[in-house]
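For reference, the structure is listed below as structure tokens.
A single protein chain has been omitted; all remaining protein chains appear in their positions.
In this document, chain identifiers A and B correspond to the written order of the chains, with residue numbering beginning at 1 in each.
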Amino acid sequence: MKFHKRLLVGAAAAAFALGAGTAGAAKMYGPGVTDTEIKIGHINPYSGPASAYGTIGKGIAAYWKMVNDKGGINGRKIDFISLDDGYSPPKTVEQARKLVEQEQVLLIFQSLGTPTNTAIHKYMNAKKTPQLFVATGAGKWGDPKHFPWTMGWQPPYPAEAKVYAAYLLKNKPNAKVGILYQNDDYGKDYLHGFIAGLGSKAKKMVVAQESYEVTDPTIDSQIIKLKDSGADTFFNITTPKFAAQAIRKAYDSGWKPLQFLNNVSQSVGGVLKPAGLDKSVGLITAVYIKEATDPQWQNDEDMKAWNAWMDKYLPGADKTSSFYTYAYAVGYTMEQVLKGAGDNLTRKNIMKVASHLKHLKVPLLLPGVDVNTSPTDFYPIQCEQLSKFDGEKWQRFGNVICPK
Amino acid sequence: MAANPKPDTRLLAALASGAKLSKLQLAGLALALAGALALPWFVSDYRTFQYTLAIIYAVAVLGLNILTGYNGQFSLGHGAFYAIGAYTAAIMMEQGGMAYYWTIPAAGLACLVAGFLFGLPALRLEGLYLALATFALSVATPQLLKYNAIAPWTGGVQGVTIIKPDPPFGLPVSQDQWLYYFSLAVMLVMFVCAWNLLRGRTGRALKAIRDNPIAASAMGVNTALYKSLTFGVSALYTGVAGALGAIAIQFVAPDSFNFFLSVTFLVGVVIGGLASIPGAVFGGVVIVFIPNFAEQVSKAAPWAIYGMFLILFMYFMPTGIWGFIRLLYARFTRRRRAG
Partner (left out) sequence: MDLFLQQTFAGLAFGGIYACVALAVVMIYQATDHLNFAQGEMAMFSTYIAYTLLHHGVPYWWAFLLAMAISFVGGVLVERIIVRPVEGTGVLNEVIVFIGLLAIFNSMAGWIWEYTIKPFPSPFPKHVPFGITFVGPHDFGVIGITLVVLAAVFLFFRFTPIGLAMRAAAQNPDSARLVGIRVGWMLALGWGLAAAIGAVAGMMVAPIVFLEPNMMGGILLYGFAGALLGGISNPVGAVAGGFMVGVLENLVGTYVPFIGSELKLSVALVLIVSVLVFRPSGLFGYVVVKRV
């Protein structure tokens, strides 16, 4: 893969050479593909209360712009059709149908959100259209037996929660854990994964669970209750705004627990800095992707390329937002799948390529974390590494863990 | 709140007084109906699905219109009744294994009761306070739907997935077309019922309460009963729409029924045309198509475009789309008479 990429990036002539190499095989096109173009659909909230995620859509669009400027994929430009669903499942269904039936896209890529993707899960599989690398870490996206056309990308939430549980059982078996979670499928996925990970000891170890709604203005009251429960360990299952509030409130109230922070909110620039870097010291999280504001990656080649891309295609955009690194990495993964499919761009072949990724190195993923899939394993990224925040950056420790 | 809006709808006045439709109006109605029946044969399944959604929202908008337009009661909480209808349908189909058509009356009945019960205490509240109470209802809805104790039925945060019905008797139509016709039939029944209800004694009582509650009760209108019944009937309409919506979308989840759904209904009512039955159809169309249009104008800030649309609509069509059409019609006939 790396080899092919260099070829393509190196010179346009090389791309032609590659094209010639596969020209022997007959070209096979699915919907949305021509000799010059591949149509890809995307659904993202750009309006409404979840419009913060619109940043990811912007990032991915910029990624395809770069790909197209470099000559596209095997000579084909990406026609990226991104639609707004406002994070409302009924609208997602409408937009998915528009993409599949009217725009005739080859596939839908990176549709965002658990309830929204659930709403189109059956539809996409009935239509035999790839629903690739969905932007949610729910556990249900890796079920090739029942849903062979749907695949996630990021590490599943329950698996991540189990990493924390395993760490606790080993290093602090008598911990009293207080949990704060968002009251929706994302929060419950983490919660259940964590409790399953603790196994028989869960009853004894988890002393308090508190939930909040996304519409709540603050979670101060919940933190006070968790502190009062006598917990000495805090599992923080929250989205960025609430994570920052929780970290700060826990510190300010004088509660000094061992804190686990879900990787949804591990952005140094977007969460820890607003919360206060000094208040974040000692947080533990599981990392799989590099963080742009983390000084340890300053001279990293991938990060330099990412910075150049940001400057050129998203000038003035907020580089502290982890959504842009995410968009870059997931865009790269998709690009590689399309490349790997060569001239056989049918939906079936796309799924075949996507489910045979072996040790794909994706830029910005941590050293030791790569993308692996097989026809029975639809979880592309599973490896993570525990990290502790030292007041400036995430300090990785222990081995890269790849739960099976 | 200041005096309630008094939409000047002479057509409705005519309907309400039991007058017959004029020939022109009958012809228009027949034409619209023929168009609606023929539509699925000229557009793709995807478009048919969109129009099905528009029909469904039209029923919901009519429900809110009965309450707000005719009876002058505000509601920012009709998303909750839509949710009750949707969940009733989903649970009956998924857990009870019942056929989809049974869920429509059941959802309506459930919402009639829920609406009536909610309407009772709401009687004491007027204007702003009613707005707050209903606002609270819609904000609390997702939370209530997620509640653990009822999760075995509602599926909790995960929601319920249901299966799309097939056309019966081996009819040569696609699932989408069938659903379109089914929804259209339900809508027609609901619209005719509303028309019947609103043009007679009941309609007059409702409007009297809206325009001057004290005078209405002085004239012997049982204000309390009418108001809570209107709440119930209004909720019934929205609940029926919710059940249809669940069947069309094939999925219900707490996140589908947030506060913005209720706001959307209100937008549909006002932009379609307050206190008008045909206005509800335009309301439904607006709900489905305006966001798509806004999105085409600007990806960067579609909501800003949507907001501008709302404001522009209010500038140029203060009586809603139906009011605007009537205005044009009135001008046209006047000129013809003058000429």
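Basically, a residue touches a chain if its C-beta (ideal position, glycine included) is under 8 Å from a C-beta of that chain, and two chains touch if they have at least 3 such contacts.
Keep in mind it's a predicted model, so treat the numbers as computed, not measured.
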item	value
Full-complex contact with the absent chain, from B:A27, B:L171, B:L225 or B:A300	B:A300
Contact with the hidden chain (one of B:D45, B:E126 or B:D211)	B:E126
Listed residues A:M124, A:A244 or A:I350, member touching the removed chain	A:A244
Touch criterion as defined above, residue of A:G137, A:P274 or A:P363 at the omitted chain	A:P274
Footprint left on chain B by the chain that the document does not show	1-2, 4-5, 7, 68, 121, 124-126, 128-129, 131-133, 135-137, 139-140, 143-144, 146-148, 212, 214-215, 218, 263, 266-267, 269-271, 274, 300-304, 306-311, 313-315, 318
Absent chain, residues of chain A that touch it	47, 49, 51-52, 54-55, 183, 210-213, 215-218, 220-222, 224-225, 228, 240-241, 244-245, 252-253, 269-271, 273-274, 317-318, 320-321
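Please note the rule applied: only the chains that are shown with their structure count from here on.
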item	value
Residues of chain B that touch chain A when the two form their complex	44-47, 49-50, 53, 139, 142-143, 146, 156-159, 161, 245, 249-251, 253-256, 258-261, 288, 291, 294-295, 299-303, 306
Residues of chain A defined as touching chain B within the complex	46-49, 51, 57-58, 82-84, 86-91, 93-94, 97-98, 101-102, 115-116, 118-119, 121-123, 183-185, 187-188, 213, 215
